[in-house]
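Only a single protein chain was left out; the remaining protein chains are all shown in position.
Per-chain residue numbering starts at 1, and chain names A, B and C are given in the order in which the chains are listed.
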Amino acid sequence: MGINDREEIAPGIQAGSIASPVTSLRNFTGSWRSERPVYTPTDAPCHFGCPAHEEISAWLGLMASGNTRGAWEKLVETNPFPAISGRVCPHPCESSCHRGSYDSAVGIHNVERALGDLAIREEWTFPMMPSDHTLPPVAVVGAGPSGLSAAYQMRKRGYRVTVFEALSEAGGTIRSAIPSYRLDRKVLDSEVTRLFSTGILFRPRQRLGRDFSLEELESDYGAVFLAPGAQKSRNFDVGGTTPASMRHGLEILKEYQDIGQVPRWKKVVIVGGGNTALDLARVLLRTGSGEVHIITEESLPGQETTKEELMPGNPQEIARAISEGVTIHPNRAVNRLILQNDRVIGVELVHARKKHFPGTTGRDSFEGTESVMMADQIIPAIGQILSPDGLENIAHGRSRLTVDRNGFLTGSRRIFAAGDACPGGGTVSHAIGSACKAADAMNLFLSREVIPPDWEAKSPLPFENLNLNYFDFSSPMTPPVSSTEILSWDEPEESFSEEVARKEAGRCLSCGACLRCDNCWTLCPDNAVLKSSGTNRSPYILDYGFCKGCGICAHECPTGFIKMIPEP
Amino acid sequence: MLEALEGSQAIARAVAMCRPQVVAAYPITPQTHIVEGLSGLISSGTLSAQYISVESEFSAASVVMGASAAGSRSYTASAAQGILLMTEVLYNTAGLRIPTVMTVANRAVSAPLSIWNDHQDSMSVRDSGWIQLYCASNQEAVDTTIQAFFISEKTEIPVMVCVDGYTLTHTLEPVDLPAQEDVDAFLPPFRFRRTLDPGAPLTVGTLVSPDFFTEARYINHQAIENAKEIIREADDLFFGLTGRRSGALISQSGNPSGKTGVLVMGSVFGTLSDALASHDEKDQIRLLKLRSFRPFPNEELREAVRGLETLIVLDRSLSPGSGGGILGMEVRSALFGQKSAPRIINAVAGLGGRDLPLSLLGSLVNLSKSPDTPEFLFADIKRSRISEEIFPVKKTNHAEKSSWKNFP
Amino acid sequence: MIGIRIHGRGGQGSVSAAYLLALAAFESGLYAQAFPSFGAERRGAPISAFVRIDKLPFARHCQILSPDFLIVLDDSLLFLPETLRGFDPSGGILANSGKQASDIMEKLAQRGLSIRENMKIATVKATEISLSHLGKPIPNTVLVSAFLSLTGTIPGACLEKALARRFSGKTLEANLTLVREAAVKVEKNAWAALPEKDRSQARA
Partner (left out) sequence: MEELPLSASLNLLREQQPRFTGLEAGHRACQGCGQALAARLVLEAAGPDVIVANATGCLEIFSSAWPESAWRTPWIHSLFENTAAVASGIEAAMRAQGKSTRVLAFAGDGGTFDIGFQALSGMLERNHSVLYVCFDNEAYMNTGVQRSGSTPHGAWTTTSPVGSKTRGKRHYKKDLLSIISAHRMPYAATASIAYPSDLRSKVRKALGEEGSTFILVHSPCPLGWGHESRLSVEIDRLAVETGLFPILEMDRGNVINVMPIRKKRPVIDYIRTQDRFRHLLEESEIAQEERDHLQALCDFNIERYGLMVGPEDDPSRLDTQSADTVTRGGERWA
């Protein structure tokens, strides 16, 4: 026995002290680790930016990897009208896109539109559960984007759904107010037709409070979803004087959609910075008005403009309006109207700025910057509020219905609501998103009789967690121009071809989600990352038996999908 | 068939008959003619092998190590500084148990610079783990070279064939080269168990912890001890083929019951043999030829010296400050504590090419006759050739006195 | 056993001469050994080489301290003390020279070098002969041939065999003519009575 006797841990030594290949696998270096990498999916900022909470990076990913149908199906899990929202949504997702801080944001709406159009062309149908008669029926009031979305979400889960609509056609504000150059009517019709083909019962010309009451619905249906929209224009209150001749922007747009014509003015001033103002301005130019001015207290898009200060209108529409000849006066507010008798002949403007200090609302107007602009008409386009018809018992005279974050109507038993009738609305994507969320809650309520707790805000992947060294600079794809005629009523752009859409989707940085780029697998000095054929969120498995915790995988992960956490 | 050949050419021809696949060498006197001969044989197509003209002996040793490790029979040759430059690789090759054969054209090690023969070079790497066989003639050089491949490949230990530089390498004399068929029968094609093969990958050259290093060294030691049997076997088998022996581990001539023994390595053995034939006291003299210095044949040596009163060990190398020549120390160590061990006189002579004449035998034998002869002496030193500054003429001691007396 | 020392200058072929002589002896059935003086000299320097010849096998590898014969490839070397060192004056000196043997004797005497009466000295104009046959001043082969002719122990045919081992074609032809011519330039068997002084030491 030698002086160094120890427990035998190895076979006896041989001539030449040779070792057999890959016997190091007996040596588990995982014990070296004080931190371990963990694959941790984090939501992308676009997901937070999107009022519909679409899983944008997921469907962009599917699109980029060649699965177009899968991308569309992922997209319509949340949004049943991609062809519509791809055209009319102001796409705040793109403003929040991290790629925008690198070179320029992914053209998400263009890919969405392309997918929607492709689905129409290919006549793809929604994945649906068959109707389940054991589930309680659901009533939906209002066939605008919010009501239709809720109906779709419930129908998809197997519920029998009836949609009540005051007008003769479904579509709500999308149909009544958005001009054809922004949304071809055929696109709207196709999306609505596909939706109703899923077996949703549509009851047009049924006005709440006139043809049926909320109480009746409550007793006949398991749950009621209210999506009446905001049918009443917000009061334009300037110094207490409102001339009789003044008309609201949405009214004029609806009039154009209904009868195909509107009055002409030599010089018109539209007040408001949203899409209604922009649509109206452009419609007025097309219908023969002379000068069209937009007055908005918000700012034009630009490098220095914060999200809070920005005009809510679709940036692309702003650019188009300007190029068509609309004059926009940003950071201005109307101090008073200048009247001659009952007629407006001008407005007094003042420099103003929307309050943008965190936690503040309203605006600051700056004395000493007043000016006068003469005009023969002033049209407020400053938003809509709830019309109380039939809702008196629940509206209590407020401009919006009071709901929690799940869309559950405060104080009600089985009523949910979403869309423009609720706070925070005003866009198609909000309508879709809030309806989607309410539908989730409704489903939970109907199947388990519970209301889920308020939706909790998570935070998106911070920009710093991306490793941008792995991405080349690239410019966004631009859609082909279809109409070069100025002031055309046709859509100015065609949608992306599938190939171009795929390229654009490929620009997605996949924030917080696995790109399957193989970086972790390739760059691990300890071969502790294994690739598997598994189709989970990522195809990689960390072998903690060998991972020494160096952190290279996390640092080099281009999408911030890997986090280092202290060893338990 | 007997041919008159220069030693180097004979060795080159013998190597070629062993069909090495890779030869690598760097020129150094007096090894150069061997590798020139081999590159000539390759150039003329007589031998099919890769000849790698490296940029140093260090690389020569490394190339043959790599080649053998990758399964090709390999060969190199060097001398003196070349051997010392190789030292690190020599230890490595032996430690990894990679078979290869190297001819050492024995030469003194600088400084002072000497290109002439002694054994300092191979002796300096005696602990590298290589087998070391010393040759007394060019015939033995040829036969031992062929046996060396057999021994190396069977033991998986590299073998140095030590041939006195110039004295043998540059001397033309009759040599009987065996027939190629006989060599082929004696030496099967090289198959290395631990070869580098992508089909069966092995890791060679590992880091061995203190827990196992001793065992690894023990294996190496045991293997070279076991090589004695293989060395004998090779000599026997070779005898069966050619009728010639090279003396296995140790051999003797003269009177086996003579009381005075003279033990040498290398070509001086022939000179002493010739001298013995006409020596007045030839019946009293037993000549011992040590062929295998590594492994050192302790047992066989003890047997060979049985009955001797005096054993004179002639050393062709020196370990300064050790109080002896290197071979002398080994012999003393082997015989230490043996009952009736002979008196041992260790004489260093023939350093740096100093001629060892026929008269050497008589001089050595005379040493045994004086009880005053020290245990160790420089046998052929010429005091007049040392600066008086260092060595005042009047000052004498026993060692110098006795050598002075015997070497006019 | 006889010992022969060959003196020349680097480049004249002294070592080759030694090897050639040993080879010829070997071809004739004798035992022979040849080796150079192992020096570090370069072209032009005086160098020497050695040959041992015996009827019986021998094993020694020591230097030849007292040669029986000297073969001198350049007569300017004849008068250096090193050339004659250890030379047994009962033997013979063969030199590449245009001088007469007597002139050489005289000059040796003048320089006080060890000579004795009737010392065997022979000369041959080896450089001239080699130039005429080979076009090069390489006197070694001529001298080996002359030496064999003088001593008579080894037939000229053995030298021709030895040459055939080294050369072929035109070079061999030229060398063969050259050695035949050289053989007759000296007195055949003049030195036939060779000393047998070492024979007794040969191994049985």
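Throughout what follows, a residue touches a chain if its C-beta (ideal position, glycine included) is under 8 Å from a C-beta of that chain, and two chains touch if they have at least 3 such contacts.
The model shown is predicted, which means the values in this text are computed figures rather than measured ones.
Within the whole complex, touches from the chain that is not shown fall on A, B. Among B:S56, B:Q180 or B:Q338, only B:S56 touches the chain that is left out of the view. Interface with the hidden chain, as seen from chain B, comprises residues 21-22, 24, 49-50, 52-56, 58-72, 74, 88-89, 92, 96, 196-198, 200-209, 212. Considering the complete assembly, chain A touches the hidden chain via residues 10-11, 13, 17, 19-29, 32, 38-39, 61, 64-65, 469-474, 506, 510, 515-519, 521-528, 530-532, 536, 541-546, 548-552, 554-556, 558, 564.
Everything below uses one rule, namely that only the chains that are shown with their structure count from here on.
Chain geometry summary: the mean Cα position of chain A and that of chain B are 90 Å apart. The residues of chain B lying in touch with chain C in their complex are 4, 6, 30, 115-117, 136-137, 164, 166-168, 170-174, 267-271, 273-275, 277-278, 353, 355-358, 360. Interface of chain B with chain A (complex): residues 95-98, 156, 194, 201-206, 208, 210-212, 214-216, 219, 223.
Contact residues on chain C toward chain B in their complex (touch as defined above): 18-19, 22-23, 26, 31-36, 38, 40, 57-63, 65, 200-204.
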